[in-house]
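Only a single protein chain was left out; the remaining protein chains are all shown in position.
Our next item is subunit A:
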């Protein structure tokens, strides 16, 4: 770059400092408030007698939510600031008339914006380290923690800034720039949620989003990722990926800027070719949102279709309005009809289930164990199972139960019960761990009454019962020290057992009733007569409700002549 050209860029920077330099100052002040101010406050309030130090293991602990907010919003603002010149019509004409090449101009703006992020961060890091070493308190935080925070924060801020720059080239309005940058930050995760939710409407048995959430979807949302930095630091790979993506965004921005028409200022989208992408993209997203909403709320196909059509029509119309900058877009209905046509075809293709997704039931011989329960999450995290004293979600290994679960699944693939909010529905999650290690999961909402025999066959089995009740699990509980039986209405104890023999007899009776407990009670619950409280020797308590089917407990209580007191 010749000296003259450098001079032109310096002129732009001088102007930038005047016009948007406040963003750097704001950035600095926010970080000082988030990091340095709390340190100073701790120092001023420290009492050596009490030794009240905050439990800060990392810089992220100082003011976590605020930190994430700064790292998210300031880079978006910085990107909007440095690209503002091309979003205002008169300034766009002025700047693009200057003797500066576009590549140099944009590169200069990017560097300036990035420095508005880096310089305040360096200053805050230095001040924070100065405070930690200058203010003589037993701080847990060390300089390395501050630099760690600095590194990760600059990576996150750079990434968001780079995304903002790329989006800014694509649009022609500052407001849309900010809105779209934020949408794109949440876009990957949001899209996955919507697509999975809608697939679960179209494909019988498709597990809903919780299953995929368990695979750490939230890492994809960068502002949320920042919050998670507190206990999940970035790996070198993640840092590399984010920096690589940032560079890619900058490169795309420069490449596109060379081709970006000046007259895009004030338009919604800078490139004509993006218009259909935008319109049909918005229509597609709102289509998914409509299906998602009515799928959750109404659970009926009529309403779901209604949701698809109205939401996508609304999205299509709004996108057209944004582009045309007028609400009179109703003559452009043909595109929408085509869109609906494509979506109907697509839906039918998915419904046609070419991969045999809906019908797939593993052969019995291949199955190592089955999973039966209500949560998709516990299928992924078996270590979570077995902690509470009733455990609905279970892995089953006996031949009978594998057969029973498989039979239930086969029945469901055949019936494909459609979700309905009218009947009494139960969520059924069936999972398989096959002998070759592959896993398979399906999720259904089934009307209870029609499938009670299947529930009974599985849930009244010895294996299931034993794992269901903590009390029935071998060595599942510590010795019982005291039994208290309470009146349900008053909450008053009607009987307290403390001597081992009585306790043992009672527990035996209770266990027998639990073994015999019918599946209806587990799923739906029954009328309750009283409450049993078991105090273990380790201090934990177990609770049971007495219902009509607890014949052994009742008999025992009648012998003790307290049954009547219970029901008074």
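Here is the rule we use: a contact is a pair of C-beta atoms (placed from the backbone, for glycine too) under 8 Å apart; a residue touches a chain by one contact, two chains touch by 3 or more; residues count from 1.
The working rule: contacts and distances are computed from a predicted model.
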### Task
Determine which name in "Xylose transport system permease protein XylH", "ABC transporter ATP-binding protein", "Biotin carboxylase" or "Outer membrane protein beta-barrel domain-containing protein" the UniProt entry assigns to the undisplayed chain of the complex.
"ABC transporter ATP-binding protein"
## Note on the structure
Only one of A:11, A:25, A:244 or A:551 touches the unshown chain, namely A:11
### Message
Touch as defined at the start, partner being the missing chain; which of A:101, A:299, A:427 or A:526 qualifies?
### Response
A:101
### Touch criterion as defined above, residue of A:174, A:262 or A:560 at the omitted chain
A:262
### Summary
Note that subunit A touches the chain not displayed via residues 4-5, 7-8, 10-11, 14-15, 18-19, 90-91, 93-94, 96-102, 261-263, 272
